[in-house]
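Only one protein chain is missing; all other protein chains are in place.
Chain naming follows the written order as A and B, and within any one chain the residues start at number 1.
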Amino acid sequence: MDERIIDIKHVSKSFGDKNVLRDISLYVKKGEFVTLLGPSGCGKTTLLRMLAGFLQPDEGEILMDGKDLTLVPPHQRRLNTVFQRYALFPHLDVYDNIAFGLKLKKTPSDEIDKKVRKVLKLVSMSDYEDRDVESLSGGQQQRIAIARAIVNQPEILLLDEPLAALDLKMRKDMQIELKEMHKKLGITFIYVTHDQEEALTLSDTIVVMNDGKIQQTGTPIDIYNEPVNCFVADFIGESNILNGRMLRDRRVSFINQEFDCVDEGFGEDVPVDVVVRPEDIYFTTDPARCQFKAKVNSCTFKGVHYEMWVDTESGYELMIQDYDPYPVGSEVMLYIDPDDIQVMKKERLANTYGCKVTGEGKVQFLDTDFECGTEGFQSGDSATATISFKDVELLDHEEDADLVGNIVSILYMGDRYHLTVKTETGENIWVDTNDIWDKGDFVGIKILPESIRLSKSAEGNE
Amino acid sequence: MNKRSSWALPYFIFLVLFVVMPLVLIVLYAFQDASGHFTLANFTKFFTDGDALSTFALSIEVALENTLLCIAIGYPAAYILADRRLNRSAVTVVLFILPMWVNALMRTLATAELFNMAGITLGKGTLLFGMCYDYLPFMIYPIYNVLNKMDKSYAEAAEDLGAKPWEVFAKVTLPLSMPGVVSGIMMVFMPTVSTFAISEFLTNNKIKLFGTIIQENINNSMWNYGAVLSLIMLVIIAITTVLQGSDSREAAEGGAI
Partner (left out) sequence: MKTGTRILSKAYLWLILVILYAPIVFIAIFSFTEAKSLGNWTGFSLSLYKNLFMGSMQNSSGLISAVENTLLIALVASAVATLLGTVAAIGIYNMKGRKKQVMSFLNNIPMVNPDIITGVSLFLLFVFLHFSQGYLTVILAHITFCTPYVVLNVLPKLSQMDPNIYEAALDLGATPAQALRKVLIPGLRPGMISGFILSFTMSLDDFAVTFFTRGTIGLDTLSTFIYTDARKGGLTPELKPLMTIIFLVILAVLLFINIRSAKNEKAS
């Protein structure tokens, strides 16, 4: 079971000047159900298409059973793909779609017959042989697409968001069927999706990707319970993500309060990110257990549980899920178990950019000229510019702005929003703000001269 | 796959050879005299030749009138054809395009003969009528195409917001159908300016249009002067193309039936 079937080593890929994959290394074990999970544009589909052979890596190599796959054309690879919108051949009927691969291999027709029937039965589509593929429903087309791939008995089945086009009910049913099919066939499944719930339900291993990089690899339970960074915590499930400070081993402070936790090894008095799942904050009536008090500001029924937002006395907003509702406006007592506090190292403390001093009081970074104090620097010097998150100003217009960008992610930190803004040149600027923006918003970015701190280069080049 | 973009290479070479090069040659010949030396004489000749200039002016005038006539007659026809409540049969549309399959020269000759029989003297009136007759389908079809593809809910939304039927037409349908009108204009205006055989037949050689002088010059081996005349037409085409933007593609799709 521990045999590696796919080994991806240091693979990078860019389209034009956009880096889609950056130094990806990953292995897949034989028979595993692996899911590549991430938002659109994270590079997961690119990686899958490389496995299928439709794209070549710029750097790095992909091994299958220890042999380099790079120069093997798609039609000679022992893996098959289920495409996003199925890519069934509209001019062929169900039977001929499924038989397509077998016919190319010059399989005898009675054997084709047998195999097609068998696989149709497997996907519960017997008696559909003569149907026109365009007359089938989405779910049926999906089954035929799977049948067309597995009839060739590939060692690996690649699935590119195969359920994305189906409605919710259908999707749930197909998830169960896929899982069963995986068990029955015993082959390796590599599955691409942006739906975290789907990934949690189906996978043996989840690979969370963002911005061309692997964020975390692990079992669904690991990923959910111990996210390694804010992105993973936010992307998988609901989370309260908060700024914190690791005081010493097993002691952390956040929302102006100290808590016991189980994490160690961060050092003393270090800024960290803290994640608490909304179902892990408990209500209590026992003042002895109460760690902090809050006031309920909204309560919504979500089917199984209630989702409540509370304001803590220290001025933070938290999300709590519970089976019992608490009325809006009521004062509640809350506590969190040490086990349920997940502490993560901060990825960055401020924006840092390599810059060039272009003159007295002038620097250039992010392809833009800025003014700032340049005492101690000569024109032409390289330096590092540091701007704290809260000092970046966002504007809803381009005039007055130093540069422009798009908001690519928004993280609510309990008392502020932490935004990632991608500039036109593809660099990220991180911003803390209390203003409400939407993902995808086009914004002007302004950085005041007094907010830019210059330091000698060679350290902290982002 | 990126590599498949190279499939366009043979056609690219073909286009350079048979489209770009010939156009470059028009420019080249326009600036040369018969022995191949650079000259502006061909241009001076055109701009001082009263006959050529008046023919040019007349051609533009006839083309403008013909285009307007085609819009005036063709738009209502296209509108009726595209309206499901007024016309349910696709066959009617085919009937409008069918005459194009009969040789245009033959049809024009017959039209001229019809005028003769009716005792109408061939002249500018018959020229306009005949031109309109020849080019009307080219105006109807693109307008029909756009109107037919138009989402009916735009008109319904306008009605829902309180527009009277004529307001629906003036404020929604007409503006949205402009791409069709524009490509109709492209398919009528320039060909009218440059036509030669048709105008000869329809006026019994009494009225010369610009196309005819181009043809006469080329046929009499006055290539350089012919090139200048062609270049002038090219300039007009360039101007009208820039003015109309890139809407012509849409209407030209589905050009076949």
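Everything below uses one rule, namely that a contact is a pair of C-beta atoms (placed from the backbone, for glycine too) under 8 Å apart; a residue touches a chain by one contact, two chains touch by 3 or more.
Please read all numbers here as calculations on a predicted model, not as lab measurements.
Asker: Taking the entire complex into account, which one of A:A52, A:V270 or A:V404 touches the absent chain?
Answerer: Touches the omitted chain: A:A52.
Asker: Spell out the interface residues on chain B facing the chain that's missing from view.
Answerer: For chain B, the residues touching the absent chain are 1-2, 4-12, 14-16, 18-23, 25-26, 29, 73, 76-77, 80-81, 83, 85-87, 89-92, 94-96, 98-111, 113-114, 116-117, 133, 136-137, 186, 190-191, 193-197, 200-201, 211, 214-215, 218, 223, 226-227, 230, 233-234, 237, 241, 248-249, 252-257.
Asker: Just checking the interface: what residues of chain A touch the absent partner chain?
Answerer: Residues 49, 52-54, 73-76, 80-81, 83-91, 100-101, 104-105, 148-149, 152 of chain A touch the chain absent from view.
The rule we apply is simple: only the chains that are shown with their structure count from here on.
Asker: Please report how many Å separate the Cα centroid of chain A from that of chain B, as a whole number.
Answerer: Using C-alpha averages as centres, the distance is 55 Å.
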